[in-house]
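Our next item is chain A:
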Amino acid sequence: NGPALAASKKIGGSVSIWAEWTSTEQQDFKAVLQPFEDSTGITVHYTGKGSNMDTALDAAVAGGSPPAVALVPDPGTLDTLAAKHAIKPLASIIGSESKNYGTAWSALATYKKKLYGIWFKAANKNTVYYNPAVFKAAGISSAPTSWSQLLTDETTIANGGTYAPVSLCTDIGWPVADLFQNLFLKLNGATAYDQLATHKMKWSSSAVTNTFAEMAQLTGASGANLLGGMKGALADGSWPNCTTSVFPASGSPTAAMVFEADFLTSNVPSNYTPGNGSSCTLSAKASPCYDTFNFPAPTGSAYAADIQGSGDVAMLLTSTRQSKALIKYLASPSAASIWANLGGFVTPNKKVALGSYPDSVSKADARALTSAKAFVFSLDDLQVGWEPALWADMLNVLQNPSASNVTTVEALMDTQATAALGH
Partner candidate 1 sequence: MTIDAPVKENRVGGLAKRLHLSKAVVNVILALVAIFWLVPTISLLVISLRPESLFGVSGWWKVFTDPSQLTFGNYSTIFSQGFATGGVLDSLLTSLEITIPATLLVTMISCLAAYSLVFGSWRGRDMIFFGIVGLMVVPLQVALIPVVQLYREMGNLFGLNPYGTIPGVIIFHVAFGLPFGIFLMRNFLTGIPRDLLEAGRIEGAGEWKIFYRIVLPLALPAIASLAIFQFIWVWNDLLVALVFLGGNVHSPLTIFLYDQTRSLAANYWIVSTGAVVSIFVPLIVFFSFQRYFVRGVLAGAVK
Partner candidate 2 sequence: MSSVTLRELTKQYAGNAALSLDAVNLDVAHGEFVCLVGPSGCGKTTALRMIAGLESVTSGDIEIGDRVVNDLSPRDRDIALVFQSYALYPHMTVFDNMSFGLKLRKVPKDEIKAAVTDAARILDLELYLDRKPAQLSGGQRQRVALGRAIVRNPAAFLMDEPLSNLDAKLRVQTRAEIARLHHRLGATMIYVTHDQVEAMTMADRIAVINLGKLEQVGSPRELYDRPANQFVAGFIGSPSMNFVPMHVESIDGGIRVVSAGGDMDVILDDVESAIIRSAGVSDVVLGVRPEHIDSQPRSGRGLQLRASVEVIEFLGNDEHVHLSSGSHELVAIVDARTPLTIGDSVTLSASIEAIHLFHPETGVTLK
């Protein structure tokens, strides 16, 4: 495969690596590892830990037998482990491969000025997925590019009477938080976003209040724009149910679009083709399509290219010849390209050619990521200690966006943030 591998000679031995990925993602990642194993003779033991990754890793570190390499989904863990000296600095190990990442990403993998991780996989949470055929049925031919256009299109689709404009993922609130974060970023920019994330900006500030107000526009009065109304959104909005109403595996869609990150791709049934061609139909049986657009900013906003996202950062926990080789391999563009090629994957690795992505949707996604003016990490994940409370608060506002309730909840959030973050 890549020339980077051809150079390395057979090392042999084995190395263990943990990540969240199970099921399809696990198979994809194993495909990424295959050429590495072939060329180095190293056997890689991969374990997918799912949502218990953090706990399992904490335990493994505490238990004294951590995996050699681990990929975790949040920068906080990296900081914690670095503080405990449980992970190794990477600069000298991966050498020039560290330059494959933009400064925003490197900063997120740096602790006390040392690089401890490489962001192997990234997710763009600005992505909005929509069913082009539904848009067309309402007489809309192109995706909205501004916030006001999005609202207009929503009304149009609603008036059509057959499809709900939005299938809102609610779950325990994290998708709503994502939605809020998107909107906040597009309305107020990355600087304000970072201030809010660290609670330097108050939740009771007008920026937040405005964002909530705009969000209420999006959902419509008592959830008029949402699939099943507010009640339906809350009842059926659990992940990934919310996606199947836009991209059903059989029958017809009931909603036009769904907000979530690009990892939603893996929940789109395989018979959907990416793009917005003229052949797209409403029936899941004939040729259905999916497409995305970037979460729109108000017309003329300076923050249109700011991106909110997340990712998986690879860290080295035990330093052996094999593990070093593996992390270096993960940092290389050839590793990321393999998965990119398989789809449902984007990497912040600049060296991965856009051509590696199989379709227009992921290409656009990757382009957005790499061309981002500013990149912010998902804000809720940084709210250690009150993240679930934040999600609950988001659901609260979603259900009752009245000014008085917003004021109450904002005050509550400030209290919670102060209690958890100490300021």
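FYI, a residue touches a chain if its C-beta (ideal position, glycine included) is under 8 Å from a C-beta of that chain, and two chains touch if they have at least 3 such contacts; residues count from 1.
Criterion applied: all candidates are chains of the complex that A comes from, given by their letters.
Only a predicted model underlies this, so the values are computations on that prediction, with no experimental measurement involved.
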(request) Among 1 or 2, all from the same complex, single out the one that touches chain A. (result) 1
(message) Applying the document's contact rule, which stretches of chain A touch candidate 1 when the two form their complex?
(response) 16, 18, 20-26, 45, 47-52, 55-56, 58-60, 62-65, 67, 236, 238-241, 244, 248-251, 263, 266-267, 269
